[in-house]
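All protein chains of the complex are present and in place, except for one that has been dropped.
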Amino acid sequence: MIWLVFALVFWLGAWAFNAWLANSRWGGHRSARIAVPVIFGITLLVLWEGLVRGLGVSPVILTAPSTVAQTFSASTGILWEDFRQTVLKGALTGFAIGSAAALVTAVLIDRSAFLTLGLLPVGNFVAALPIVGIAPILVSWFGFDWQSKSAVVVVMVFFPILVNTVQGLRETDAMQRDLMRTYAAGYMQTLFKLRLPAAMPFVFNGLKIATTLALIGAIVAEYFGSPTRGMGFRISTGVGSLSIDLVWAEIFVAAIAGTSFYGIVVWIERMVTFWHPSQRR
Amino acid sequence: MTIQPGISAPVISAKGLDLTFQTGDGPVHALRDVSLDIGKGEFVSFIGPSGCGKTTFLRVMADLEQPTAGQITVNGTSPEAARKARAYGYVFQAAGLYPWRTIGGNIRLPLEIMGYDRADQDARVARVLDLVELGGFEKKYPWQLSGGMQQRASIARALAFDADILLMDEPFGALDEIVRDHLNEQLLKLWDRTNKTICFVTHSIPEAVYLSTKIVVMSPRPGRITDVIDSPLPRARPLEIRDTPEFLEIAHRVREGLRAGHAYDD
Amino acid sequence: MTIQPGISAPVISAKGLDLTFQTGDGPVHALRDVSLDIGKGEFVSFIGPSGCGKTTFLRVMADLEQPTAGQITVNGTSPEAARKARAYGYVFQAAGLYPWRTIGGNIRLPLEIMGYDRADQDARVARVLDLVELGGFEKKYPWQLSGGMQQRASIARALAFDADILLMDEPFGALDEIVRDHLNEQLLKLWDRTNKTICFVTHSIPEAVYLSTKIVVMSPRPGRITDVIDSPLPRARPLEIRDTPEFLEIAHRVREGLRAGHAYDD
Amino acid sequence: MRNTLPVLTVLIAILAIWYVAVAPMNIRVALDQAQRDGAALQPETALERQEVSVWSLMLHNPAQIAETYRMDRPRLPTPGQVAAELWKTTGEMALNGRAMSKRSLIYHGWITLHSTLWGFALGTALGILGAVAIVYSRVVNMSLMPWAIISQTVPIVALAPMIIVVSSQLGIQDRAVPKAIISAYLCYFPVLVGMVKGLRSPAHAQLDLLKTYNASGFQAFLKLRLPASVPYLFTSLKVGIAAALVGTIVGELPTGAISGLGARILIGDQFGTPLAIWAALVAAAVLAGVLVTLLDLAQRVTLRRMGMAP
Partner (left out) sequence: ADDVTLQLKWVTQAQFAGYYVALDKGFFEEEELNVTILPGGPDIAPTQVLAGGGADVTVEWMPAALAAREKGLPMVNIAQPFKSSGMMLTCWKDAGIATPADLKNRTLGVWFFGNEFPFMSWMSQLGISTDGKSENGVEVLKQGFNVDPLIQRQADCISTMTYNEYWQVIDAGVTAEELVTFKYEDQGVATLEDGLYVLEENLADPAFVDKMTRFVRAAMKGWKYAEENPDEAAMIVLDNDQTGAQTEAHQKRMMGEVAKLTAGSNGALDPADYERTVATLLAAGADPVITMQPEGAWTHVISDAALN
């Protein structure tokens, strides 16, 4: 009970502090933009800890964040091995292949209005294919190791990036294209000097969506067969053997990896599309 | 309708041009039976109500639009050949700078495409930047400059390479009067010095009269030429010329020509 | 700097206004020590180079921007109180019609918000539509109208409710000269009939001279008032008045005032 | 409708590639079977064949290629086989009046659709409410937005067992509820992002206009932000419903694989009937296509009604 009350009081207090911080004169400042969500995250953890302890939730159902932290620091070896298997090998390879293939395909089909018109609706269609249906098929085609995970990731990220890139390539306005015409510029010149730079904000939109998909794809695919390592492997066996603390440690790694991956893409986006109004400040 | 014999062999010659856009709402007649000859070194202004086809006519000259009927030659060849020979520089209604390139980079763009060598590029960029008084802004990005400065950069971009013809579509539309006066003066000087042929679209009667050797007045859709006025003003024109009776008389004639075709529904 | 005593008790009175924007690139001084009195029923034009603070000054009057120093009263109260009392109508530089509302719906918008009853709304919409000659276009959507018609609708929107003050920010900037002349005439008639106080921003010297009882000339950043010209022209002004010597003289004075503050870097 | 022909062309191209790929994908297993049936093969044994590429297998055993197109348990079925299976479990059953039998994909599609719609409703509601809170409150914006992104990096399947256990602890035995929650978890994010964009889409000038009328915050929401966000809403709803469908199918595995397309996929996987998986996959894609098309239609009608589209 005391835990519950504490968690609730802490929550209200932190919220009030955040409200004050956000509306104060530091509100627009970089440090406040980081502090506020961090404080909010800490509040969630405290609330969680309080609920688990206060309600006496069984550790095989939900573990307290403090326990997860202990497990995390005690199993860095395993977590690192899994991270390498799932993120570095499975997700990143798939992401790289998938996005490269999507970019090249986008440039190729963009030359034909007919192909674009035909491929985009089909692409949306394929993007709605449930991963749990594709994963067993691809595991059976590409084997148990990270290659099949990469294949799943390729399938998942290909179309979001393709659709966004194609849209971006047509995003140049008529006047910008006419300008190139008045210079009698060739196809390649127009592509590299106008259309690709102009498409970049859209490409990055697709890449950002793809980052979260990539990680989830690699993890879920491991449910359908894997070597005895990997984040998905650990999560599924962890649930089965009631090592919920380890499961949460893996989820934690997934969240950190996913968020950093997203953050890195956003950072590159900021450098590449510095000129776009949404990036200026 | 009126065919004006050019001062020398015509640089641009249009005969019976028609242009109809096919749109969802049916056909839009943008140009109807337009004939015009423009001689070398002329400064021709096009004036007319909004939507009358001024931009369309300029775009036909630039091979950005295909006429549905009639003939047009540019430098004695087809507009397409002229475009491929990079015979003209085009200044669009909006500056249209690429936001991912600096001002210098934007001006360099046509030079890169046309394969000028690097040293030549640098020299030309520096020269035209000075010409439009943007020295020192080479490294800035377009959005860091005011609208007027952007417009000047876009003019510099069209001047950077050697084209004898300059097609300008309301280049000063977005500027305030003082800056506009100043740029008008500069443009006249440039024209005087280089003997380029300039086609210039504007909404402003004083501007048209001040700049041109020839003023083409157009009527609303379907765009036709209703009057072609050869200016008696001398080539050297101080700003004060705008207060002279000759100037006011031409301006009056242009205004009458414009008002004739107008129905107040726009 | 110059304080002009109003014809009657001032409707708008600014004293020593300062406004500095804090931006990423450091502070921007938009207004510096601006003082001005505007009397009831006056038609005041603001003219000055781009970026000199005309819009900012209008926005301060409308309580859309807070001055960093100085005092301003509108109708004898603070701008905020005046805004809450719905004392003015504001016409923005761009038409800014809501695309999901018909022309009628757009004009009705302020009436709905201010809680006019339904029958009154209908009557007012019909009246102002006639006023700006858009009768019959009530059911059209903005994109079905030309830019000029949209701009007229946005003026109608500001006229639909009973505000004594009209703040207009370059309402005719996007129109061609003929349409502009026509709307200028209409606006003068409306002003004459209703005795509203009008603050009007423009880039065009003839427009300012033609319309105003008082012309405020501003200098570039930091925006200061460099000249306030009381017009000797009569209230009734046919378009031809623009060719009279008085008109040209005032125009000349405005142009000189403008040129004085100009450095050609904008 | 102007893209009917291109889409058909692309579909035909995909089918052609698919058809060609069947032989190399299936040749090994087909040869194993042929070996048992006593055919003379090159190489002779399965172990030796492991060392040889599929292309050379096809080259040396051309007689067996036909076999790869009519296998019971192919690695890659032919489009025809999938179509036949699909017809058998949908059209044929419907003709026999057994559309809602548990052997019919129409029935399982309906189960999935049902949960999808619940998850979609829940996710959309969450997304819209979250977006309103984010747009109107600075604190919510600053604290919630990063966590919304982080929430999407958490693999949903990892949370599934806990969602089930917790909801059963709350006395919810019906497995449709956790399914809908999982579906909503995937669906809310695109709606949230789209609506935040939409509610923020009015330009400053448009907001200033309302300020000059001294409009209240609620009036501004009703008369400006909400209508301005409609195009964004529909665009994100289309992404959201596809996500909701994927979420439901994912959620159908850990919630007991009782029924629905996800359960069909799992059972098809476990009992070695690849045709069942493929049929369920195609059914899922068709369902997604229908849902997105319906929303697209709704979008057109709404926008036209609102005067925002010709």
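All chains are identified by letter, namely A, B, C and D, in their written order; residue positions are counted from 1 within each chain.
What we mean here is this: contacts are C-beta pairs under 8 Å (C-beta built on N, C-alpha and C of every residue); 3 or more make two chains touch, one makes a residue touch a chain.
This one's a predicted model, so the numbers in the text were calculated from it and none came from an experiment.
Undergrad: Of D:Gln81, D:Ser183 or D:Thr255, which one is in contact with the hidden chain?
TA: With D:Gln81, D:Ser183 or D:Thr255 as choices, the missing chain is touched by D:Thr255.
Undergrad: One chain is left out of this view; which of D:Met145, D:Leu222 or D:Ile267 touches it in the full complex?
TA: Touches the omitted chain: D:Ile267.
Undergrad: Among A:Phe158, A:Tyr183 or A:Phe233, which residue is in contact with the omitted chain in the full complex?
TA: Selected residue, touching the omitted chain: A:Phe233.
Undergrad: Residue by residue, what part of chain A touches the chain that was omitted?
TA: Contact residues on chain A toward the absent chain are 58-61, 136, 139-140, 143-144, 222-228, 233, 236-237, 239-244.
Undergrad: If the missing chain were put back, which residues of chain D would it touch?
TA: On the side of chain D, residues 28-29, 32-33, 36, 45-47, 50, 72-73, 75, 101-104, 107-108, 157, 160-161, 164-166, 168-169, 173, 175, 253-259, 263-264, 266-273, 276 touch the unshown chain.
Methods note: only the chains that are shown with their structure count from here on.
Undergrad: More C-beta contacts across A-D or across C-D?
TA: Of A-D and C-D, it is A-D that has more C-beta pairs in contact.
Undergrad: So how far apart, in whole Å, are chain C and chain D when each is placed at the average of its C-alpha atoms?
TA: Inter-chain centre distance comes to 55 Å.
Undergrad: When the centre of a chain is set as the mean of its C-alpha atoms, what distance in Å lies between chain B and chain C?
TA: Inter-chain centre distance comes to 32 Å.
Undergrad: Let me have the rounded angstrom distance from the C-alpha centre of chain A over to the C-alpha centre of chain C, please.
TA: 50
Undergrad: Enumerate the residues of chain A that touch no fewer than two other chains.
TA: none
Undergrad: Can you tell me which residues of chain D touch two or more of the remaining chains?
TA: 310
Undergrad: Once you draw an edge for every pair of touching chains, what topology comes out, line, ring, star, complete or other?
TA: It is a ring, because the chains touch in a row that closes back on itself.
Undergrad: Can you tell me which positions in chain C touch chain B when the two form their complex?
TA: Per the stated touch rule, the residues are 48-51, 133, 146-149, 175-179, 182, 203-205, 243, 248, 255, 258-259, 262, 264-266.
Undergrad: Going by the contact rule at the top, pick out the chain C residues touching chain D in the complex.
TA: Interface residues on chain C, with respect to chain D: 59, 62-64, 83-84, 86, 88-90, 92-94, 96, 98-102, 109-110, 112-114, 141, 143.
Undergrad: Which chain D residues qualify as touching chain A in the complex?
TA: Touch residues, chain D against chain A: 2-3, 5-11, 14, 25, 75, 138-139, 141-147, 149-150, 152-159, 161-162, 165-166, 169, 242, 245-246, 249-250, 253, 261-262, 265-266, 269, 274, 277, 280-281, 284-285, 288-289, 292.
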